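With one protein chain withheld, the remaining protein chains of the complex are depicted in position.
Showing chain A:
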Amino acid sequence: APAPAPASAPAPAAAAPAQSPTAAPAAPATNAAPAAAPAPSTPAPPLSASLSGPFPGGRVVRLHPVVLASIVDSFERRNEGAARVIGTLLGTVDKHSVEVTNCFSVPHNESEDEVAVDMEFAKNMYELHKKVSPSEIILGWYATGHDITEHSVLIHEYYSREAHNPIHLTVDTSLQNSRMSIKAYVSAPMGVPGKTMGVMFTPLTVKYVYYDTERIGVDLIMKTCFSPNRVIGLSSDLQQVGAASARIQDTLTMVLQYAEDVLSGKVAADNTVGRFLMDLINQVPKISAEDFETMLNSNINDLLMVTYLANLTQSQIALNEKLLSL
């Protein structure tokens, strides 16, 4: 089988922690010419030995939403006449995946026959970024647009000098098929060695990861999709509690609908869903009414007392202010 890399030891990935992940050429989805497979492995046997783990479908790229927002924003600010923008991706590598947490755009010029990238600028920006987050390294580059062009190959080569086997991310801002498709690739050389060589971009799985606070931030920003002039204000206090409860109410309605459908036979019953529902119902604790009353009252008393104290403190400092200005 054309699998020189993954077959070897998965553990010593520790040998190459700082390097970007090398491609797993054994992406069985693509029928790479078997002749090509031995070629990349021979010049770097220690590297392929340190290639970590089995990746049947390819490596996973974990993307944070801030990266996408940055890319779209730099696309909106592109120079006149530029069809697309490119930039560097920054992030961290670990054994099984690559996590892209930051990016910045790099000015470049592209015409029919040539492409020029301001690598000096890219280096400078990377140094500046490193001062803030020293743990981020260059993982690859991104480009807007829905296709990989020949220029991409050249640019990819530029980036191979910065990062070991860089990742290429495309964000389709031209909205082909009415979707903004986001894809990631690694390159693998192909062709007949010695004669015509080419580069093939193998796709990778893209997963979106969020920090908790990021999730909350994205939820809030998402609300602009629903307002007419794309503007929302920040709500306060009980409004937030109300909104959160409304969300739960919606999900509960969905679940109820599902249960009704199953009962009336419209939908086939699914045991796993049934078990989840059982768990859900059993999570509501059974407390006797008096115990609950006591708990509720003591909590309410605590909160009321704290509010009272806060009000008292505020009136104290107001009084103090008045006295001092006499």
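Odds and ends about this structure:
One rule holds for everything that comes next: a contact is a pair of C-beta atoms (placed from the backbone, for glycine too) under 8 Å apart; a residue touches a chain by one contact, two chains touch by 3 or more; residues count from 1.
As a working rule, contacts and distances are computed from a predicted model.
The UniProt record for the undisplayed chain lists the protein name "EIF3H factor", from the options "EIF3H factor", "Glycosylphosphatidylinositol anchor attachment 1 protein isoform X2", "UTP4 small subunit processome component" or "Probable glutathione S-transferase GSTU1". Touch with the chain omitted from the figure is made, among A:109, A:240, A:253 or A:294, by A:240. The omitted chain makes contact with just one of the residues A:79, A:111, A:196 or A:283: A:79. By the touch rule set out above, chain A reaches the unshown chain at residues 64-66, 68-70, 72-80, 82, 101-102, 104-107, 118, 121, 124-125, 128, 131-133, 171, 173, 175, 179-180, 182, 207-208, 210-218, 220-222, 224-225, 230-238, 240-241, 244-245, 247-248, 251, 284, 287, 289, 292, 296, 299-300, 302-304, 306-307, 310-311, 313-314, 317-318, 320-321, 324-325.
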